[in-house]
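Shown next, in structure tokens, is the structure this report addresses.
In this view, the complex is presented without one of its protein chains, the others remaining in place.
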Amino acid sequence: MNPILAAFELVANWQVFLTLVSAALFGLLVGAVPGLTATMATALLVPLTFFMDPIPAVGAMVTCAAMAIFAGDIPSALLRMPGTPASAAYTDEAYAMTRKGQAETVLGACVLFSAIGGLFGTAVLIFAAPALAEIALKFSSPEYFWMALLGLTCAAFIGASSPLKGAVSLLIGLFVATIGLNNPAGVPRFTFGSTEMLSGIDFIPAMIGLFAVSEVFRTIAAGAPPWDSVQSQVGNIFRNWGGMVVTYWRQQVRGNVLGTLIGILPGAGADVAAYVSYAVSRKLSRTPEKFGTGHLEGIVESTSANNSSLSSAWVPALVFGIPGDTITAIVIGVLYVKGLNPGPTLFLFNPQTIYAVFIMFIIANLLMVPLGWMAIKLAKRLLQAPRAVLMPIILAFCIVGAFASNNTAYGIIVMLVFGVLGFFMEENDIPIAPCILGIVIGPILERNFVTTMIKTDGSIIAFFDRPIAAALGIFLILLWILLLAGAWRRRAAT
Amino acid sequence: MRFSDTMLGVLLLVFGLAVGFYAQTFPAIPGQKFGAAVFPTTIAVGFALCGLVMLIRGLRSAGAPLIMRTEWTRKPGAMIAVLITILCVVAYILLSRPVGFIPVTTLILIVLFRLLRLPWWQTILYAVAAALIIDFVFRSILLVPLPLGIMPRLPW
Partner (left out) sequence: MLRRSFMGLIAAGIAAAFASTSPAMAQYPDRPITIVVPWGAGGGTDGTARIIGSLLEKELGQPVSVVNRTGGSGVVGHSAIAEAEPDGYTLGMATVEIGMMHWQGLTDLTWENYTPLALMNEDAAGVQVAADSEYETLEALLEAIKAGGAGSFRASGTGQGGIWHLAIAGMLNDQGIDPGNVSWVPSEGAAPGLQDLVAGGVNIVPCSLVEARSLIEAGRVKSLAVMAPERSQLFPDVPTLKETTGSDWQIGAWRGIVGPKGLPEDVSAKLIEALKAVYDSEDYRGFMAKQGFGTRWAAGEEFASFMDQSNQALGNTMKAVGLAK
């Protein structure tokens, strides 16, 4: 029988469908709760998959992870509480739209473009996985060093109102990332003898503090006044979505391609993809001045990017068993238990199974649309509650979320410190998003710099020694020259 | 609370110098040129440079007060409200383990709701309901080990 038909037969039964829907609902719940991540949602499923058939087991994990990543956008837009660093790139933009009364529009865009992005990544996975995985395998530390530096360059665009203050924010993030034991030398840095600080600063409580807690402080200081504008209702969602796809098709395609490319690399993930896409969107936009004021363009591009990168992270995972992120790491374990050992042979000897897995990916992304829409409709009611009731409860959620990230009160301390820090940063017009990028990229940058230096005994040539590294390095240097020249010309013009 | 460029510049410069000097105490990786100190030192230099630029900018446009009170701080009670919120979180950190999640959360919520002038009946109702619902969702569905303290485990 044709393997594709056989695959459909494996998938098409009620048991599989019910499993997928329950996993999707579970993923939505976990993802929407700040502090709990898609990784945790997937890990919680592991003991359950043990008692399932292979196809529903893998399907449940795929669906759950995709839903959780999208659901991270919901508290991010409504409460300014990003669920994952992948949402942090456009949290401020989305929250600005909520304040303008367009919560439904922005979340509708998130669900639509997340689903399309996921489908795009899946298409790449289906048609090009083996070839692309070969490229991913060629990346070593010099290549990743350039990638990280490229990501950092993007931070300069994100805080574009004042590049200097953007740089300060980025430096704060980079500094925070050096705290703890997690560095190439394996020595404690800035821990001052504390055991808890050896683990460094976890970005989840830090993110909750910087974004959400600082907002709670501000609102409580103002006596929790009602929202400035009433939330507008979106009428016919399909007409609305059609309009968005037509208006923003360029952004969407660009976000998808960029996200897929970054996602394939095992050392870079959805978070980097979202930041880079947001920056690219702003740089290439005809109306860059609208960015940051509640403008959909950048959100479309980066939400497309983070979901497509999530799907394409499976490329090295399925072809070589190399996890692209922690979620794929968990699923690889489950694949082994179910006898679906990842590797090129999975594509040769088990085509109906791999096709069934692909069909799961497609179903997961399609399910996202109705379920996601339902979740948005439910979550939006939050905004109807008076802010005097909402804010203290949000603070309670922040506390529990920060605690849950590593099950310790230390997380709450981190959250509080960063809440105060975020409050002061915003008082002084220092943007927050670059700081999160610094926390995420700092370790990647340092690790790859130091390991490259160890490999070559400290010779800088190593960064241009290999073909891909040389190409990336030259590209980045040209980019810097172009950016500096542009800034110089603008300065001369004024 | 807003710092002038001069003030912010000095702060960053001092912080950069402190980080930079402290980083020099980190041990090297045996046999390697680049160790634990490289990255923090680079960051420290970055901080110091940003601080310097800001300081120069601040001195050029002299006249701004070092610390300015932004609009909201002039509102009576605003600063105290922020302080009370911070103290609530501190209270949670200190008390949740011995006393338990539900009582401490209820207490904090009561304080904050009253701070925002919610009527008493709403305050009590929302605080108790929110604490119980959060406890149910996190402890029972998401398996987060919230501290029990003196509370017995609730029947869920």
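As written, the chains take the letters A and B, and residue 1 is the first residue of each chain.
We adopt the following convention: a residue touches a chain if its C-beta (ideal position, glycine included) is under 8 Å from a C-beta of that chain, and two chains touch if they have at least 3 such contacts.
Bear in mind the structure is a predicted one, so any value in this text is a computation, not a measurement.
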item	value
Sole residue of A:V417, A:I454, A:A470 or A:L483 that reaches the chain not shown, by the stated touch rule	A:I454
Residue among A:M244, A:A305, A:I327 or A:I412 that touches the chain left out of view	A:I327
Contact set of subunit B toward the excluded chain (per top definition)	29-32, 140-141, 143, 145, 152-156
Contact footprint on subunit A, counting only the chain that is left out	22, 39-40, 42-44, 46-48, 50, 137-141, 180-182, 184-186, 188, 195-196, 198-200, 202, 266-267, 316, 319-323, 326-327, 329-330, 332-333, 336-339, 341-345, 406-408, 447, 450-451, 454-455, 457, 466
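Rule of thumb we're sticking to: only the chains that are shown with their structure count from here on.
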item	value
Inter-centroid spacing, subunit B versus subunit A (mean Cα positions, whole Å)	23
Residue ranges of subunit B touching subunit A (in the complex, touch as defined)	1-3, 8, 12, 19, 22-23, 26-29, 32-36, 38-40, 43, 46-47, 50, 53-54, 70, 72-73, 75, 78-79, 81-82, 85-86, 88-90, 92-93, 96-97, 105, 108-109, 112-113, 115-118, 122, 126, 130-131, 134, 137-138, 141-146
Interface residues, subunit A side, partner subunit B - complex	29-30, 33, 36, 44, 164, 167-168, 171, 174-175, 178, 183-185, 187, 189-190, 213, 216-218, 220-224, 388-389, 391-393, 395-397, 399-400, 403-404, 407, 409, 412-413, 415-416, 419-420, 423-424, 427-428, 442, 445-446, 449-450, 453-454, 457-458
